[in-house]
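A single protein chain has been omitted; all remaining protein chains appear in their positions.
Going by the order they are written in, the chains are A, B and C; count residues from 1 in each one.
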Amino acid sequence: MNRNFASDNTAGAAPEILEAVAAAARGRAMPYGNDDWTRRASQRISEIFERDCAVFPVATGTAANTLGLSLLTPPWGSVYCHQHAHIILDESSAPELFTGGARLIGLAGEAGKVSATALEAALAGSGKGDVHHVQPAALSLTQLTEWGSAYSLEELGALTEVARRHGLKVHMDGARFANALVGLNCSPAEMTWKAGVDVLSFGATKNGCLAAEAVVVFDPALAESLPFRRKRAAQLFSKMRIVSAQLEAYLQDGLWLRLARRANDMAGLLAEGLESLAGVELVAPVHGNELFVRLPAKMAGGLKAAGFLFYPWTFGGEGVYRLVTAFDSEREEVEAFIACARGFEE
Amino acid sequence: MNRNFASDNTAGAAPEILEAVAAAARGRAMPYGNDDWTRRASQRISEIFERDCAVFPVATGTAANTLGLSLLTPPWGSVYCHQHAHIILDESSAPELFTGGARLIGLAGEAGKVSATALEAALAGSGKGDVHHVQPAALSLTQLTEWGSAYSLEELGALTEVARRHGLKVHMDGARFANALVGLNCSPAEMTWKAGVDVLSFGATKNGCLAAEAVVVFDPALAESLPFRRKRAAQLFSKMRIVSAQLEAYLQDGLWLRLARRANDMAGLLAEGLESLAGVELVAPVHGNELFVRLPAKMAGGLKAAGFLFYPWTFGGEGVYRLVTAFDSEREEVEAFIACARGFEE
Amino acid sequence: MNRNFASDNTAGAAPEILEAVAAAARGRAMPYGNDDWTRRASQRISEIFERDCAVFPVATGTAANTLGLSLLTPPWGSVYCHQHAHIILDESSAPELFTGGARLIGLAGEAGKVSATALEAALAGSGKGDVHHVQPAALSLTQLTEWGSAYSLEELGALTEVARRHGLKVHMDGARFANALVGLNCSPAEMTWKAGVDVLSFGATKNGCLAAEAVVVFDPALAESLPFRRKRAAQLFSKMRIVSAQLEAYLQDGLWLRLARRANDMAGLLAEGLESLAGVELVAPVHGNELFVRLPAKMAGGLKAAGFLFYPWTFGGEGVYRLVTAFDSEREEVEAFIACARGFEE
Partner (left out) sequence: MNRNFASDNTAGAAPEILEAVAAAARGRAMPYGNDDWTRRASQRISEIFERDCAVFPVATGTAANTLGLSLLTPPWGSVYCHQHAHIILDESSAPELFTGGARLIGLAGEAGKVSATALEAALAGSGKGDVHHVQPAALSLTQLTEWGSAYSLEELGALTEVARRHGLKVHMDGARFANALVGLNCSPAEMTWKAGVDVLSFGATKNGCLAAEAVVVFDPALAESLPFRRKRAAQLFSKMRIVSAQLEAYLQDGLWLRLARRANDMAGLLAEGLESLAGVELVAPVHGNELFVRLPAKMAGGLKAAGFLFYPWTFGGEGVYRLVTAFDSEREEVEAFIACARGFEE
């Protein structure tokens, strides 16, 4: 039985994805994305987003985020994001590399969400037009946030309105896009371009693929340089069909939503179970497949001793942990976790 | 029947590789290379090279080449290579990106091989130590070369001796490493570090993998910065086991050599068949799985009309084409090509 | 009469500097720093700092800061500085450009000084050794700070001790080095390498030169790459003697200290005069030639109406302004400012 609640990237791949890869790997096909899988995956994404998008499959979230951002900021620009955003905390200086030296500026905000007030304040002092200062260029929002919460459509709209008013483009880091979508119960279009998003890092790896992400650009004119940027970033795969086949299968017959729903349901179950325990406290709302909980020290220790894996979340303060479920999480795993925790109830 | 002789990157993947990926994708494992597949693949490479190597799986040849080079040159350095090298002609300005701005300098040489004389001449005028000039830092050799030939061990030794004498480090672009190895019938160690190579781009994608390459650093001290460089280059895969499992299976029980031998044998057969035709001329020696042939215009046209795919090789002059076989090439495909060509014999 | 208190960079040049330039510009000399002026300026700096330093004249403070930092951090490293530091707020993304993409991390602290506590806290959560995170590489301290205060020798020692313990190198932005030195009344050595500083941006432009700064590296081994970096940064002047002659004259017979003392004295006079006025408050200690004062709105308006130039200092809150004196400030200018202010006393 799986006892790993450390991250959804510890999961393997969904069987449907593996079958698609095996099928795609048979026989010959033209390289570098001039293949049917890539065409179909691209078309499928446009359908799902109800708009002709420019779609660029890549193989890591870091590549998707940094290539996406490179479309939105010059090397002397700045990108606003939450101070705990993955792009500012967990991607080394890849954003600087792929943007040619732009700067990330971290903003405070509850539950991992950029606060519109903090954004306005930062922009007010940003020195737009003054060559001495980095120039406000983009806003990057993570959906699900790094605290497991989802921006509501209203929150997204309010933030992108501020951005638009100040001439910023908007990027969405959708490493857990499907989990947020299922959590909000809205359409992909509503959660992105209809809410003011220009470029999306569409994540699929965490939710059942092997290694498949896509940069989705809602205004194709904005993506003109991306073919060159992707090649130069060493993300143009010769056997691109292998990446694209994953995306195609992922989006086939709602597989992606089923996988995300499973993960979210298990997170919900886990949250419900843990909340009922004395001394346990959720420190952020659970909108997807991540929980942030304060656990009594004995309980945390006991769970670890029982072989459960999970990381402390230092930004939450002493005793706060992150628990993540995945597309393959089983009810019995969650119940085992809760049962074990209950044994250490205060 | 496959009629695609355009490139070995139009082939899919070997069944053994696909099985390994499917097996690795089951269940949970720690991410980012902290997994057993990565450890085993790394160890296996060290065994095969008879030396403790630092091994960094990545997913494209461009990533392997440019990350490897970034260890060998400062941003104000220069990398000498053949004027038709893949790194200078086919990787956009990825080398500049990942080295921080170093410069590639293309040298002439027969059959795709850097000429030691040209290298000596370039180094004599390089202005070493003079801040106005880019500083000679590395030599990059492609094995198989872009003209399908292999450097002999003596040629490698002579070139790396020049390099060493001038303080250059040596990189080998081994996108078709196995094909060259089988062609030369020597050991991996002999073709690399024993011949003076410091860093190898160990290619596996073209020879039956999905997307798997490795930067192999023969002196691990030289690789100290590579973990950071790889992450920053967006090449640190969360589900790294998927890449590593390919490498492990590739190197298991000599699979890689069997696959390369098949490709080379088919190239040999093709060369033999074509050479016997009037008006056909090989313009470079065939040491691996690539042929460079001058075809009469009618023959080239006839082959294309029959559905065979292959590219002109403009560096060879008018009427010269590149033909590439792969690990999955079939004898009947080759024979069909020759038979078709024979129909257009002059 | 000068009424410009906006910045010391609005001043021209000291006559001694101009004479030296005119003298140096006569006749022929070898270019690119192979000249006697450069040798003498370099030697003079070593004498003043009581140590063999590697000295690199450049022509802007941004060049000195960013080239200096480029010696101390890899492209995946981070540089800690005060959140109001010039390098993070006023140099566009030049630091990213010249370091190859390293990241600046701004820390809080009173009166423009990095707080040792904030530094320790940042380092504790920095993820040293973890490839996902930028790697702590350097600490940059501004002396005078951007709030006009000077770190005491004890404060410098305490901060560099933290840095050293965590493996950070230390940079000092000495755009107003002479003003701080005069303010502290210590030796150049005491305020730099004896206090744990590795690389100094030695500023001379603001204090009476035309355009002359120098990167001073206290351990010459650390500067090995700097000749190449400077050339590549377009800061190797063909007629380098023009820059070096400024530095030589600046350091001749204590000119630099006399110039700084004048500026500091005038700032002291200004502070004294303003402090005596009702409603005026100094918001940071005055250790050099800058004052940060809260002025009643009417007083600020009246001064501006009278033609006095000065900027608001938004980090100080509503109604706070920066006033700067220079090497050429006259007592009557200061007295005129105070007299005018007095007319608007609350």
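Heads up, the rule we're going with is that a residue touches a chain if its C-beta (ideal position, glycine included) is under 8 Å from a C-beta of that chain, and two chains touch if they have at least 3 such contacts.
Values in this document were obtained by computation on a predicted structure and should not be read as measured data.
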Listed residues C:L72, C:L97, C:L181 or C:A300, member touching the removed chain: C:L97
Listed residues B:P15, B:G101, B:G273 or B:G302, member touching the removed chain: B:G101
Residue among C:T73, C:N179 or C:T205 touching the omitted chain: C:T205
Residues of chain B (touch criterion as defined above) contacting the omitted chain: 75-77, 89-93, 96-97, 101-104, 125, 131-134, 314
Missing-chain contacts mapped onto chain A: 32, 74-76, 100-101, 131-132, 135, 225, 227-232, 236
Interface with the undisplayed chain - residues on chain C: 2, 4, 6-7, 9-13, 17-18, 21-22, 24-31, 58-63, 66, 91-94, 97-98, 205-206, 210-211, 228, 231-239, 242-243
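As a working rule, only the chains that are shown with their structure count from here on.
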Rigid-body rotation angle, chain B and chain A, from Cα fit (steps of 5°): 180
Furthest chain, CA centroid comparison against chain C: B
Interface residue overlap between copies chain B and chain C, same or different (over half shared): same
Chain pair, most C-beta pairs within the contact cut-off: A-B
Intercentroid distance (Cα basis), chain C paired with chain A, Å: 42
Chain A and chain B, separation of their C-alpha mean positions in angstrom: 35
Distance from chain C to chain B - Cα centre to Cα centre, in angstrom: 51
Multi-partner residues of chain B (each touching 2 or more other chains): 228, 231-232, 236
